[in-house]
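There's a structure below that I have some questions on.
Only a single protein chain was left out; the remaining protein chains are all shown in position.
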Amino acid sequence: MTHSTAQDGSLALPRARPGAPALAAAFILALCAVAGLAGFVSVAPNRLASGQPLPLWVASGPAVTFALVALAGLIAGLALAPRRPDRPLLVALASAMLVLGLVAATGEAATRLVAEGASGGGRLTRVSLGPAFWIWLVVALLVFADATGRIAALKLRFLLVLGLAAGLGGLAASGRLADLSLAREFAVNRDIFVEAVATHLGLTFGGLLLALPAGIAIGAYAAARGRRAGALFAGLNLIQTIPSIALFALLIGPLTALTAALPALRALGLAGIGAFPALIALALYALLPVARAVAAALTAVPPATLEAGRAMGMTRTQLAREVTLPLALPILLEMARVVLVQLIGLTVLAALIGAGGLGTFIFRGLGQTAADLVLLGALATIALALAAHLALGLLIGLARPQGAA
Amino acid sequence: MLLARPAAWVGALFLGLTFGMDRLAPLFSWLYPDLDRPVYTRAGFPELALSHALLAGSASLVATLIGIGAAVLATRRAGRAFAPSLQALTSIAQTFPPVAVLALAVPATGYGALPTLIALILYGLMPVTSATLAGLASVPAALREAADGSGFSPVARLWQVELPLAAPLILAGVRTSTIIGIGTATIGSTVGALTLGSPIIDGLSGSNPAYVLQGTVLVALFAIFVDLLFGEIERRLPRL
């Protein structure tokens, strides 16, 4: 029983919502002052020494500071200004620019500070991101998400998100961020990182794929049985209740015994530790949402509608293709969204039982007190989860029948 | 009778194992004959359980109070402009994996119980907030009007009409939040918090399957026990 409620993300909301983005104004105004004082980036002579925080105007100079504050002020002004139809779009564009500006500013500052450090004889100068940057970034992203969610046109929303992602990607690719410690950490670990992302996605989708047959069967059974399937769902819910790390670890014992007893399994490369228990644990977690969604999808079509279809002379295939599927698809996609987001997060723990994935970076970073490694793993995980959330949100928006209220 | 309910049995088993794990040493020696120390010794299991419960419990309490408060504010007239933002915020934030949130809290706060507590509160907030928003939205407009029509003050309407009617959904949110909290607290031992996850993590890194088994069984029983307790509370809510 985890976050299966209210997964209706901002991108999937079909209607534009009225109301001032008051949150934007309040946040921006309050945080401008606070964030101005804390460290925007922090400079350390090497990886081990603790950093010295530099506020925005020291790190980036008055011109950049002024530009960023002006942009923030513009957003706040837009949010407070009289309502106009294109306001969400303007706020979204301005906040996207603020995000890009903030990131570019850290890169710029890093390049300058590293050059200064080098001229001073320190070749290992590290510039990491400070709390003020994170606060600014989070606020700007929240405002962006909020404003984007208020735009009615699904395609425009998607374009905005894609544009921001492309902008960030472009900044990273241009090499302007290369002197940040995070970017350096990435450069050092590039190959392992790519492999970790691939493993991570492999485990996530593998777990989902493994859960599908059983989940569909259970869901179909539950749909046929109606209320009497309650006990079945209670059982699946119990699995979701067990803390994820415990479920991962719990499987090691039995699966080790199993692979020891069955050489055929070992020949397939399955072992009690590593990917095998991770996949099983992920599949077990996915079972409940998959079964629930299948049951919901199968009961989503009103019986009268099905009877009308049959009575009008639709064949079974026509009924399935033209009626059941279109009405069930949004529910199934919503399921895929919840499950994927949940599994991407859970797969992090697979690293603890030797299955690899992005968790490797997080736990290695935690073990070595290397914040940038942790950041690399955590940010990548969040990015994957967000990408899954947004991509499926778009699909749901496209699949949602126009007639559905 | 509460004693006849599964919650009582699971609870008794959990407490029994927590306090009696040391006596099971022969069992673990028999199961894993190669191990020198078959029972976790870095801290006693009662201490681990208490620390785990305190961490998850206090975070859940804070998250519940803030979450309900935020959702109530966002549904009052003055805060209504914030409601869509709050909804969008919670739905986006729920995509953040708990482990990632936990890991991100470490650079900001250092190792130990504090980052775990922060992550637990942040993560626990979302289910409560969205459940409370849903619960308050589920109160029929006709009932709110009837309350206004019979002369309830806004506060009385909230306390006597809206919150009681929203209670089942809010409780479900608190249940979800608490269960996630217990799970996330378990992972908290990777950043130095003392919880029932500590034997699991130490066992995994030190190749001691007995520790892993002790930790997993206890933490699973704990989570199931708390979940069943919430089930008992839900059963006792008046049927509407």
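Here the chain labels run A and B in written order, and each chain numbers its own residues starting at 1.
Rule of thumb we're sticking to: contacts are C-beta pairs under 8 Å (C-beta built on N, C-alpha and C of every residue); 3 or more make two chains touch, one makes a residue touch a chain.
Throughout what follows, contacts and distances are computed from a predicted model.
Participant: When one chain of this assembly is omitted, its UniProt record names it as which of these: "Manganese transport system membrane protein MntD", "ABC transporter ATP-binding protein", "Heterodisulfide reductase subunit B" or "Alpha-ketoacid dehydrogenase subunit beta"?
Facilitator: Missing chain, per its UniProt entry: "ABC transporter ATP-binding protein".
Participant: Counting the whole assembly, list the visible chains that the omitted chain makes contact with.
Facilitator: A
Participant: One chain is left out of this view; which of A:A63, A:A231, A:A264 or A:A304 touches it in the full complex?
Facilitator: If we include the chain that is not displayed, A:A304 is the one touching it.
Participant: Which is it among A:V69, A:I135 or A:V323 that touches the chain not included here?
Facilitator: A:V323
Participant: List the chain A residues touching the unshown chain?
Facilitator: Interface residues of chain A facing the absent chain: 302, 304-315, 318, 323, 326-327, 401-405.
Assume only the chains that are shown with their structure count from here on.
Participant: Show me the residue ranges of chain A that touch chain B in the complex, using the header's touch definition.
Facilitator: Going through chain A, the ones touching chain B are 1-3, 5-10, 13, 17, 19-24, 131, 142, 145-146, 149-150, 237-238, 240-247, 249-250, 252-253, 341, 344-346, 348-349, 352-353, 359, 362-363, 365-366, 371, 374-375, 377-379, 381-382, 385-386, 388-389.
Participant: Spell out the residues on chain B that touch chain A in their complex, using ranges where they run on.
Facilitator: 80-92, 94-100, 103-104, 106-108, 126-127, 130-131, 133-134, 172-173, 175-176, 179-180, 182-183, 186-187, 190-191, 197, 200-201, 203-204, 209, 212-213, 215-217, 219-220, 223-224, 227
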